[in-house]
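The complex appears here without one of its protein chains, the remainder shown in place.
For reference, chains read A and B in written order, and residue numbers begin at 1 within each chain.
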Amino acid sequence: MTAYFRGPLFYTWLFLVSATLASALLGLEGKAGVALIVLLIALVKCRVVIRTYMEVHAAPRWLRRSCDAWLLGNALMLSSPYWS
Amino acid sequence: MSTLVSDVTAAPVEAVRNPKLDQWICWWSIPIFYNLFGLIFVYLGKLMPPPKPGLSQAEIIEFITSNKDSMQTAWVMLALTLGTASLSSGLIIEQMKRMKGVSHAFAYTYLTVLAVAALPGCLFCGIMFALAAFRPERDAELIVLLYDMGLLSFVGSLGCFVTQYMVFAFAIFLDQRRLFPRWLAYMSIWGLVTEFIAATIWTFRSGPYAWDGLISFYLGTVIFVLWEICLVVCLYKLIKHQPVEELHPAYGGAR
Partner (left out) sequence: MTIAQATQIESEHVPGDKDVWVFVLGEMVIFSSYFFVYACLNRSVNEPVFAASRHHLNQTLALVNTLILLTSSLLIALSVQATRKRDYRVATRFVELGAGCGVLFLLLKGYEWYAKLSQGITLGTNAFFMHYFVMTGVHVLHVLIGLVFLAILRLELRTRAQPRVSLMEVGATYWHMVDFLWFLIFALLYLMR
């Protein structure tokens, strides 16, 4: 069973944990521009889960494009309050 | 006696009339009912989209008195035509009973739950507004009560629909014949979730989670309309491709 923890899926997990901790530390800061970085990290985490865990990297183009379109749409929508 | 039996089974009944006529009648009742529903609730009743929850007593009275006549027509029409909805239930149950590997228990649950659902689903609202429209001389506070009761019950969460969506999804997933497509089962889960979210309308008088809210009303309605359209299309295909032998034994099938 431990052999499973030596593949790319585990390293993905390490990345996700680090990214989560980093964004949590940034979130505690509370400065204005930081919010956009936190959002970016969250969206990158989503993409990593979609591409790696959900195996969309090997999916047909329509599926890859749809997922990326959703991520982009959310990036624009959720960052829009911060555009001054 | 044996000649009588062989007469019944030997006669080619397809030549006499469309063997699926009964199912087509049921199928057509669906767009007819929903067009009536639109006329009643949107155009005449003025309840879709709903007026605001936060209106003052004077504004509510004004809303009802200015629409009194169309509302009276709307609710009489609803009272007379609501039963049409049961034809679609009958059709869906008939198709659900064709599923393989699924007991009829789910079909009967669907039937029971939709029989119940007509009341909180729209009739209760209709009666409340009919009362308000036909008895305008009543105490203003009572009219406001009818307004709240009508719209809270209409837009609010209804467990009967949660059950309907749930058994429909279960039946589709378990059906070995895959009569209904799996994606319709998943869409039913969307509908199920919207019923839970609708609970928020009891708390909020404004905003996206009020009874006229972007999420509670508009998103919920869009999801429901989409589901209904997909259901109607699936039913059409099911009736069309249903082998005649599966129908009544008179057409040569075993039942």
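Heads up, the rule we're going with is that a residue touches a chain if its C-beta (ideal position, glycine included) is under 8 Å from a C-beta of that chain, and two chains touch if they have at least 3 such contacts.
In this text, all values refer to a predicted model and were calculated from it rather than measured experimentally.
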The one residue from B:L214, B:I229 or B:V244 touching the chain left out of view is B:L214
Contacts of chain B with the missing chain: which residues? 181-183, 185-187, 189-190, 193, 196-197, 200, 203-204, 207-209, 214-215, 219, 223
Touching residues (missing chain, whole complex) on chain A: 1, 4-5, 7-10, 12-13, 16-17, 20-21, 23-24, 26-28, 30-32, 34-35, 38-39, 41-43, 45-46, 49-50, 52-60, 63, 66-67, 70, 73-74, 77-78, 80-81
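What we mean here is this: only the chains that are shown with their structure count from here on.
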Averaged-CA centre spacing for the pair chain B and chain A, given as whole angstrom: 40
